[in-house]
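A single protein chain has been omitted; all remaining protein chains appear in their positions.
Chain IDs A, B and C follow the sequence of writing; residue 1 opens each chain.
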Amino acid sequence: MSAVEISTVFTVFAVSLGSLFFLAGTLGLLRLPDTLTRLHALTKADNLGLGLIVLGLLPQVSSPLGWIGLIAVWLLALLAGATVGQLLAGALRPSDGTPPDRGGGSA
Amino acid sequence: MSLPAPVDLGLAALVLGLAGWVITTSATYRAAEGFVAYGLVLALVWVRLGSVDVALTEAALGSGLTGLLLLRAAARLPADDPAETTRPGPGVRVVAAVLCTAVAGALAAVVLLLPEPAPSLAPAVAANLSATGVGNPVTGVLLAFRAVDTLGESIVLVLALVGLWSLAPDDAWGGRPGFLRGPAAASPLRFLAQVLPPFGILVGIHLLWIGADHPGGKFQGATVLAAMWVLVLVAGLRQPPRVTSRPMRGLAVFGSLVFVGIGTAGAWLAGAFLAYPEGLAKPLILSIETALMLSVAVILGLLLAGPPEPDDAAGVRS
Amino acid sequence: MRGAGFFGFWLLLARPAGGESWADLAVGLLAAALATWTSLRLLAPGATRVRWGALLRLIARFLWQSIVAGLDVARRVLDPRLPIRPGFLAYPVRIPDGPRRAAFGALTSLMPGTLPVGGDPDGALVYHCLDLDQPIASSLARDEDLLVAAQGGAATGD
Partner (left out) sequence: MSDATLFGLCGAALVGLGLYGLICHPGALRKLLAFNLVGSGVFLLFGAVARRGAASGFGGDPVPQALVITGLVVAFAATALAVALVVRLAQAAGRTDLDPEPPARSEATPERPS
């Protein structure tokens, strides 16, 4: 296999894997019992999913500026995701600090 | 006749569905939330229609800033407002529905009966664009061929601000705008407001700078700048300026003044109001764009910040 | 230092193709200068020296933990029994309130199973956890140690 083919296979693999994590995050949105736990699924799975997609796209970009650009997109998305996740979580926090006691399947 | 692409059909369905949600949902706050999502989908529609300039404006201004304005207003309305619960009777609603369907039907007929081939000013723009030295046809139209519209618009923004401020009660005059003041912001929001604005400034200036030749321009750039300012205000890192602040007022009218000044100079040097002397068109357009971006950003931010309130308002009202 | 970073970000946006005029460069420098000025006014630089070794270790841990976090969530969600035990945990954070604690919050919101929901009156950070059976506090303590070390100071100093 030539270098081009290897990089293409790598891209397809990493991007598909990344999409799988987005899918897992969405599934978490549907299956998890309350908004706080759903936020976990979204922030974590999307971070890894987007990271993998960016990683997969790196070999397709030839210039170093392009690499840094892709990574900057990931970092800015992380900052946004982390901030919004915390803000939503803070807004949803029960006032007495007790855990929302429902749907906790035993591990 | 070809069928529209599935993605277009999906977008149209989504736009209509979200619009229906904005109209039918019971709580005003949720309707405003729906409006934000609606604006974002509409921006995608504009991309499909080949107008990236409009799409950027719609996403930033139509969805982002308008949505923020309506959400904050919805949150400030009294909770026991009778307007939230009363609805007109079924008779009124049926008549309204029939009437509105008729209007929509008439418009749809107009769309289907538009003349063929479509009249277009695109060839005229293409033929004359090189004279302006600008590569983006929309920027060319906004600042050269239809510059009077844009000048009028920049003045409308100033007038809207004057109108907004004139709504303040007498005891509030001289105070600071109050819409964006609130309880102490959460720590993650403060952090975002400390980290993000420099990047927003770069993006805003970039949008202005490339706007001459690519999609982008002063309105889009100004919206990004205004959004950054509003983020800093909402996070409580800075206070909005008093409405009597002279530097701020000067900045708000600066763009219109530069525009009028260059336009008047054109009447003298190039023979017509708002005409640009040969060869100088592009630098002049860029100067106007830069000055307008500053003023529009300030005005958008101040429009969002609302009318002034008395200095003790935040403490007394609770 | 920050100025160079912002000018770099400008170059990312502008994507120089080789045919730039001086005007392009001048606008970029001006924009970077404005951005730097704003940044310095909004976020005053503390008296910290970045320790590159510790920063690299922090980045490595962050990347690794991101993978762990994503896999962890995916595993739990795909498991038909949905093995979670959500709950709250107060973590007595040593970093003083301010941008650095916010950075710590942002960092840990991406770590496996933790999501900060705010502070409590004793100055601790309250976390919502996906699974209270995990060793959460010790993991947070490691994150905190690394962040403090990367910023070149003791946990209490500023």
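One rule holds in what follows: contacts are C-beta pairs under 8 Å (C-beta built on N, C-alpha and C of every residue); 3 or more make two chains touch, one makes a residue touch a chain.
Please read these numbers as outputs of a predicted model, since none were measured by experiment.
According to the contact rule at the top, which chains on display are touched by the left-out chain?
The undisplayed chain, in the complete complex, is in contact with B.
Which of these, B:Leu208, B:Val224, B:Leu274 or B:Leu303, touches the one chain of the complex that we don't see?
Among B:Leu208, B:Val224, B:Leu274 or B:Leu303, only B:Leu303 touches the chain that is not shown.
Can you list, in ascending order, the chain B residues touching the missing chain?
1-5, 8-9, 12, 15-16, 19-20, 22-23, 28, 31-32, 35, 38-39, 42, 45-46, 48-51, 53-54, 57-58, 61-62, 65-66, 69-70, 73-74, 76-78, 81-84, 86-88, 92-93, 96-97, 99-101, 103-105, 107-108, 110-112, 114, 118-123, 125-127, 137-138, 140-142, 145-146, 149-150, 153, 156-157, 160, 163-164, 167, 169-171, 179, 217, 219, 296, 299-300, 303-304, 306-307
Keep this in mind: only the chains that are shown with their structure count from here on.
What whole-Å value do you get for the distance between chain A and chain C if each is reduced to the mean of its CA atoms?
Each chain reduced to its C-alpha mean, chain A and chain C end up 15 Å apart.
If I count partner chains per residue in chain C, which residues reach a count of at least 2?
In chain C, residues 9, 105-106, 116, 118 touch at least two other chains, as defined above.
Among all residues of chain B, which ones touch two or more of the remaining chains?
186, 188, 191, 195, 199
Write out the stretch or stretches of chain C touching chain B in their complex.
Within the complex, chain C contacts chain B at residues 2, 6, 9-10, 13-14, 24, 27, 30-32, 34-36, 38-39, 42-43, 97, 99, 101-103, 105-106, 116, 118-119.
Quick one: in the complex, what on chain C touches chain A?
Residues 8-9, 11-12, 15-16, 66-67, 69-74, 76-78, 81-88, 105-107, 109-110, 112-113, 115-118, 120, 126, 128, 130-131, 133.
Write out the stretch or stretches of chain B touching chain A in their complex.
Against chain A, the touching part of chain B is residues 186, 188-189, 191-192, 195-196, 199.
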